[in-house]
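The complex appears here minus one protein chain, its other protein chains still in place.
Per-chain numbering from 1; labels A, B, C, D and E assigned in written order.
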C-alpha cells in the first residue's frame, strides 16, 4: 500500500518559454525502456514477487524502498513535461467565435499526441511516441539476476538522462536531469553494493558509467553539495528497516560513506500549472469548473478557498499568462 | 511522492493447492486493458497532468487519491497470482544431481512466462500473456471527459472482476475478487457522482453495471457488512482534503450515505511466500542468501531475526512445504 | 459509402455443441495476418487511395468491389465464432444467489478473452489472441504491386482456410471454410487475371495454391455446383460497372468461363444467437431489455414484435437452450 | 453484407496546396484510438456479436446502422489525406533520366510512410505513425456497457476532431472536420439517448463535450443549417427499421426534435485524384495503364470512356497539374 | 559479410515422438527477449555500430565474433523445434479424398501458428506466441555499457535455458539446452572478462548465475568433457584476430585456462526432416517437386542425386514415417 503526499521531490521552475520539441524528447525519461516508469515498475513488481522475503529481508527492503522513491521520479518527469508544454497554445479564447486555429503553430513540432490526444500533458510514451510496454519489466525472481538487471537498468537510465541533458536546455528539463542524475546514481550504487555483498563481485569499479562524473554537471552540484548523492531515504513511516544492512560503505566515486536517512524527504509543492483552454484542459471554460468547485466546498463545509499547497500561491490560476511563441525547430530558430 | 507501507489492503489466504491455469486468468485483472495497472496508471497520469488544480481542487483530490488506493489493488492482484503459483513446482531440490524436470508438469498449462521468464510471479501481462501497454492510459486533460473515461473504465473493470470471479474458484482469487468488486464499486460511484456534480447528468441510474448486485456475492458480503462499499479513504497523511466535496450523497444501490474516511486503512501483513528453488526464486539455494542477510543485519547492528511483519510469523520461510500437484486442466481433472 | 443488409452471404448451421477451442482457432481467419479483416481492409484502403481511377477504371472497380464482398466474409467468420461459443456457459442463472462459477469449465480452454473480455463473441484477434494490426494493410499505390500483393494475400488466405478446415470439425467452421475457400478462390483468380492483363505474366499456372483442388473438399462442392467458383458479383446497385473488362477468360483449374453477375447475392438471414447471461450478453437479465424494447417500439408506433429477419423465427430468443458441456481439449476428450 | 456506392458523404474540395504535415496530423482521425476506424469497427463488431437481437432489436438496429455510416467516415478521412498529399511530389517525370530526387523536399516532413511505404495515400495509422490496433475494439456483449463505451468513444472522437480542426487549416481538413463534428455529434446523442432509455440516466446534460458548441464552428454551420445535426439516416434499403424507437426526443443542445431519415444520403462523387508518378501511383507511366484499360473496356464491349462518376469530369486525369511546393514546417514558413 | 555452411553446431537427434507443446515452450529460446535471436542480433548490431574499432579492436573482435556463433544457435533452436513438430500430423495423404482433419488432434495444443500459419516449423516468436521485437536490441555505442548489457543478457539467457531444460524432456530439447548452456556460458564469461579488463570490476564472482553449476547437468557433461566450456572459436577464416587479448585467464567456475581456437568448429550435418503434406510443407504432393528438382539438376549438368550433406543419408525423404500420436498435455497424459 502507499500513502500519497501532494509534493514533488525537488523544485522545478515555473513555466517559462514553452518547448514542445524539448518536451517530446524528455518523454524518453518517462516512457522509454530506461525511463522512470521502467525503474518504478521493475522494482515494484520485483518487490511484489519477492519470495522468502524474511530470509532475504535487507535486499527486499532495498528493492521495495527504491520503488517508492521512483514513483516520485515518474511524477517529476511528468511535471517537467507539463511545464514545458504550458503556454504552447494561446490562453485567450475566441469568445464564442469558434475554436479557431490555436494549435496550428504546433503542427509538425514535437509529439502530436501532446496536443491531439492529451491536454498538453505527459503521456506514458517514449521520445518517439511509442507507448511504454509491460515487456520492459524484468522480474525473474532470482535475486542476484534481478539485481544485475537493476544495475544495468540504472546504467542505461543514467545514459539516457545524460543525453537528454545534452539535448534539452529548457530550465525545467535541466532542473529535472540535474536532480535525477544524482538520485539515479544513488540507486546505481545501491544495486552494485547489493550484488557485491551477495557475490563478492566488485562492481564499484565500473563507476561512473557513462564516464562523466556527476559532479561536473552544474545542475547536479547543488544536490551533491547537500549530500544527496550519498543518502538513501526510507520512504516509509514504518517499514523497510534493514536498508542499512546493504546501503553502506564508501561511495565509488568520492569515497564518502553512504548513509541511510530514516525518513522520506519533505519535498516541495509543485506549481499549479494554468489551464490551456485550447486543448480543453481542464475545460474550454475553466472558470465554470472553479465556480462549481467553490460551491461544492461550501456545501461540504470546507474553506472557501482551495486547500491544496502549490508553489504559486493558494489562488486559482484559471488561465496561463500569455507567453512567447513556442520554440521553433532548432535550425529555423537560428536564422 | 509516496510513502510505502509493507501491508496489503485485505487478507488473502495462505498458499494452498496451486492453480497455474487460474493464475493465468487472474492476470487479466493485473495487466488487462481494464486491470488494476490501468486504473492505477490512468488516475496517476491524470493527477500528474491536472491543470488549474486549485480551481478544480475537489476533483483533483478525488482522482489523485483514488490513484493511491489503486496501487494497493495492483499489489493485491500480484500477491494473489503469486499465492496461486506457489507450490506448482517441487521445493525439494535434487541435491546436486542437476536440475531435473521440475517444470515438466507445467508444460502447456497457464502462462508459460510464469515459469520460463518469471519466478512463479506476477507479470504486467493480461490473461493472454500480452504486456500491458501505455496506450491504455487516457489523459485528455478535459476534466469531464477524463471522468467519463474513468466511469467507463471502472465499469469495464467491474465486468472483468465478475468474470474472473465466475471462472476461477481458487480461494485466493475469490478473496481478491470479493474485495475488489466492493472497492472498485466505490470508485465507480465516485466518478459517477463527480460527473453528476459537474454536469447534472444522473449516472447513478446505471448502477449496478453489469447488473449483478454486489451484495449477492458471498465473498463481497463481509466487506459490505463493514461498510466498505460506502467509504472513500483518504490515502494521505496530509493532503487531498476536499474529497468530501464530491464523495457524498446516497449510494445508488443501497441509498446509504457515502462517507469519506480521513485516513488510510491499516491493512494487514501479507504472507511471506516460500522460495521456489526450481525457478531460482530467490535462488537455487535460498538458505545461502538467508545466511548472508543475517550476517549483514548483524554487521549493521540490526536485530538478528528479520524485522519485517508477515502474516506467517517472523521466521524465515526458506522453502515451501510440499503440496499437492498443480491444478489440472479442467476437463482432465474431472475424469 | 455503403448500404448495409442484415443478411449473411451463406447459410451457417444453428448452434450445436459449443467448441471454444475451435472458436479460438477460427479467429485466425478473422484477425490473422491473412484473415478476412486483412483482405477487407487491404482492398478497402487500396480503393480509397486509388489515383487516376478514371484512367485505370476496370482495375479500380475490381479492387473496390471485392472489398465490398470481403466485409461479408468478416461477418461470416464472426458469426461462425459466435455460433461455436454459444452454449459454452449455462443459461440458467442462479436466481439471485450470486454469479457462481459458470465460466470455470472454460478455464484454460480456447481464447480467454472470449469469456473474460468479450461476451462469447468474436474479437479482432488471431488464433494466438494477438490483435489485428494496421501494419497488415499494404497500399503502395503502385497498381501492379498492389495486385501482386493481393494475389499473394489470397494465396496465404487460402492456405489458412485449408488449415483451419483441417483442424476444426465443428459444423459451423466447416460451413464457413467450405464457402470461403470457393469465394476466396474467385478473388485469387481475379487478381491473377488482372496482373496478366496488365503485364502478360501468366499466373494462372500457379493454381491451385496450395495444391489441393477445391472441388475435392466436400463442403465446397455445393457451392461449386452452383457455379460460385466462377462468379464475381457486383456489390453495388449503381457502380463498379467495368468488372467484366478484367474478370473474364477461363478459370485456371476448370477451364470454365469466368462470369460477372451484375448484382449482389441475396444472402440469407442469420440465426439470432441466444443470450449468454453468464457473460452478461446482452445482460444478466436479458428479458428486461426485451421488455424495454417492446415498450419503445410501441411508443414509436412500430409493430409489437421485432421487425428483423432471423433464421430462427421472429420471436425473442432470450436465453439459449441448455446444451452439452463445452468441447474438451482433444487429448482429454479421447479418454 | 454491404452494398457499396462509389460516392462520398460530403463534398471535399479539389487538391490545392499540398500539406503533408497536415495530412500526418489528420491521420489521427483515421487510425487513432478515437479515429473513424475505431468507431466503424467497434460498432461493426458489436453488431456482429449482438446476442438476442430480436429481444433488443431497436438497440441492435441503432448500433448496426451507425456502423454503416462510419464506413463512409473512414472513407472521407482517407480522401482528405489523399487530397492533402496530392501535388507534394512533382508530376513531370524525368524522361528516362532516372528517378532523380522528387521526394527530397519531403524529407523530415509529415509521416514518412506517406511517401516511402504508400503512394501519397492514407494509411491505417495515427498521427504518430503507429498502426491502428484490434485492441481498440470493445465488444463486451453487455448492451449497457457497450453503449457506455460508445458514448465515451464518441466523446473522445469529438475531442480529437476539434483538436485536428484547431491544428490543420487546409481546406480539405476543415471541410472534413466541419462535417464529422456534426455527424459524430449525432452518434454521441444517439448513444446517450439509448442509455437513457435503458437505464434512465440523463447523459444529455453532458453536452456538448468538449464544451464548444458545434454551431460556433464556421465549417459546421452549413451542415447544421440543413439539419444534419438532427438526422439519423437509415443506411440500408431494407433493414434496421426500428431506429425511431431509440433515436427520438429533443436534441440536448438545441431542443429540436431528433429525426430518423428512412434512406441513406445520396452523397457526392469524389474527385479523381491525379497520378503521382514519383511514388509510382498508380505507375511510373500511368498513361500505359490507361491505354490498357481502354483496350480492355473495348474488348468487353463497354463504353470507350471510363464509366465512373467523379467530381472532376469523366476524362482521364493522368497526371496532377504542377502545384506550389509542399507546405513548410510552420516555424520556417513564417520567416 | 558472411559465408554460410550447411551444417549445425552440434548433433541433434532425429525426429521421434512429436511434442508440439514442448516445441511451443522451446520457442522462448528462439524469439523470447532472452532467446538466441536476441543474442545474435544484439551483438550483430553492436558490431555494425562499433565506432573507433581500431582503437578498441580486441573488444570489437570479441563482440563481432560471438555474433557469428550466435547465428548458429538460432539455427539450432529452429532445428530443434522442427524436429519436435515432425510427425505431429499424418503423412499419408487422403489420395484425392480432400484434406480431411489431420490437424484436429493439434487443436488447443502448443502454438497454433506452428500449424495454422507455418508448416510445422519454427517462428520468430516466444513461448507465448508473441513475435520477436527490435526493441530487444540494445546498442548504446558505449562499450562498457554494451558489455554490461551483454553480460546481463547472457545471464537471462542462461536462466531461460535452464528453465526450458526443466520443462521439456524431449530428447531434441535436451540435446539443445545441454549444448547451449555450455556455449552460452562461454559468452557469459567472455563478457564478464571484457568488463574486468576495461574497468577492473570482478564479475567472475557472480558465476554461476543462476547458481546451478553447468557440470551437474547430464546433457552438458559430454560438451564439458571436450572442453567446450573453455573455448572461444574464431568464426572467420581471416578476421577477428585479437580475441586472445580479451578471452583469457581462468574460468570462474573451474579455474581452467580459457582458450581461443583459431578456427570455427566443423559442425555436423543436420537431419533432412521429412515432408508434412498435411500442412503443405513443402507441398501437398512433395514428390512432384522432387521430380522437378531432379530434372533441373539434369538440365544443369549436376549429379542426378541431390548434392547436399544430411545426417540421414543422401536420398530423398519425401514423407515422414508414421509415428505415434502427438504428445498429450501433461495432466491428461498421466491418466
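Convention: a residue touches a chain if its C-beta (ideal position, glycine included) is under 8 Å from a C-beta of that chain, and two chains touch if they have at least 3 such contacts.
Just so we're clear, the structure is a prediction, and the values are computed from it rather than from any experiment.
Trainee: Taking the complete complex into account, which shown chains does the hidden chain touch?
Mentor: When the entire complex is considered, the left-out chain reaches A, C, D, E.
Trainee: Of the listed residues E:14, E:100 or E:282, which contacts the missing chain in the full complex?
Mentor: E:282
Trainee: Considering the complete complex, identify which of D:26, D:62 or D:106 is in touch with the unshown chain.
Mentor: D:106
Trainee: Footprint of the hidden chain on chain A, which residues?
Mentor: 21-22, 24-25, 28, 32-34, 109-110, 127-130, 159-160, 162-169, 210-212, 216-218, 329-332, 335
Trainee: Which parts of chain E are in contact with the chain that was left out?
Mentor: Looking at chain E, the ones touching the missing chain are residues 1-9, 31, 37, 41, 44-45, 48-61, 64-65, 67-68, 71-72, 74-75, 78-79, 82, 117-125, 131-135, 137, 139-145, 197-198, 235-242, 244-246, 248, 264-265, 267, 272-276, 279-283, 286-287, 289-290, 292-293, 296-297, 299-300, 302, 306-310, 314-319.
Trainee: If you put the missing chain back, which residues of chain C would it touch?
Mentor: Listed in rising order, the touching residues are 33, 133, 135, 138, 140, 142, 144-145, 148-149, 151-152, 155-156, 159, 195, 199-206, 209-211.
Rule of thumb we're sticking to: only the chains that are shown with their structure count from here on.
Trainee: Quickly list, by label, the chains bordering both chain A and chain B.
Mentor: D, E
Trainee: Specify the chain most distant from chain E by Cα centroid.
Mentor: The chain lying farthest from chain E is D.
Trainee: Does the chain B and chain D pair touch with the same residues on each side or with different residues, judged by whether over half of the numbers are shared?
Mentor: same
Trainee: Which integer distance in Å separates the CA centroid of chain B from that of chain E?
Mentor: Their C-alpha centroids are separated by 39 Å.
Trainee: So, what's the distance in Å between the C-alpha centres of chain E and chain D?
Mentor: Roughly 48 Å, centre to centre.
Trainee: Among the residues of chain C, which ones contact at least 2 other chains?
Mentor: Where chain C meets two or more other chains at a single residue, that happens at 109, 117, 128-130, 279-280, 283, 329, 331-332, 335.
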